[in-house]
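Down below is the structure, laid out as structure tokens.
Missing here is one protein chain; the remaining ones are kept as they sit in the complex.
Coming up: subunit A.
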Amino acid sequence: MDFGILEIANSKATAAPGWAYVPDTGVGVSAPAVTALQPGRAKRARNLTLATAGDTTAKQDAKLLRGLEELTRESHREVQIPIAGRANQKGTTPAVRKILASNKTFNNHLDDYTSLKELAPPPPSTPQPIVVSPPPVSTPGTPLVKPAPHLTSKGTRSHKKKDPSQLLRPPPGTVRKLPIPPITPIAPNPQEIKPLITLPILPPPPSHPGDSDPLLQSRIPRMPTQEEINNLVSAPPLSYEETRGRLNEEERPVRLFCEVCGYWGRVRCVRCGGRVCALECLDVHREECFSRYGA
């Protein structure tokens, strides 16, 4: 037993030359030293990724983490399937050649992205306006500026008068003949988000004497204003990490299942802390738990 104390060669002169206390940071998903020496640190680390009943040991958590990581893998074993005709896969431009030759995984790209993001405070998803101003077609990047069509139009094409069904579904045959103004963005740009409730699509139902009854009245929440909707629609995408669903803290307690048969895990193995449902499954579990070295 070394109690977490390692002797290392150290050039620094200290009161006790020759050895130093080294924090054990070997807590990781893939690291072999998952049975960490500092449980406090491990607890903090694992609580970000695991949902447990709170009575698990660091060793169990490490096992759980490893299990989760295994579940996201493509196959049980590591496989390499090379491409047969690799030689004729050169690519035409340098950029393409670089992309084709890249062997990065998604996690590599994600790490790149997060470290880049930390380096540059403004997130890369909101790019700076580029110097060369793009053609007006492309200016949906400036959400608060009125789009070009409004500047050129005679003011007869305001938002409110637009009938969405007419705008998007012109009578067939007419649209091709009209000279399409070159810069009219037909795409639903931020500015083009039409008022949501435009006109009653269906005729309202016949009135009923109970309509004015205060008990039967329905309350409809206030619709967001057009400006709010425009802001929502033009919001930049969240990052990969931000969209990850989180655990609602008020949620039901974590359910535990028998590791052998899948029924409720009501009994805990005193040796490893694993859950089983009853004595019968505990016997099966013990066979494995007690006979396997290091389990």
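Keep in mind that, in the parts below, a residue touches a chain if its C-beta (ideal position, glycine included) is under 8 Å from a C-beta of that chain, and two chains touch if they have at least 3 such contacts; residues count from 1.
Here is the rule we go by: contacts and distances are computed from a predicted model.
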UniProt protein name of the chain not shown, from "2370_t:CDS:1", "E2 ubiquitin-conjugating enzyme", "Actin-related protein 6" or "Vacuolar fusion protein MON1 homolog":
"Actin-related protein 6"
Among A:208, A:246 or A:292, which one is in touch with the chain left out?
A:246
Which of A:73, A:208 or A:292 touches the missing chain? It is A:73
Positions on subunit A contacted by the hidden chain, ascending
47-52, 64-65, 67-68, 70-77, 79-81, 83-86, 89, 91-93, 95-96, 99-106, 109-110, 112-113, 124-125, 127, 130, 132-136, 138, 140-141, 143, 148, 151, 164-165, 168-169, 175, 182-183, 185-190, 193-194, 196, 201-203, 205, 218-224, 228-229, 232-240, 242-248, 251, 254-255, 257, 259-264, 278-280
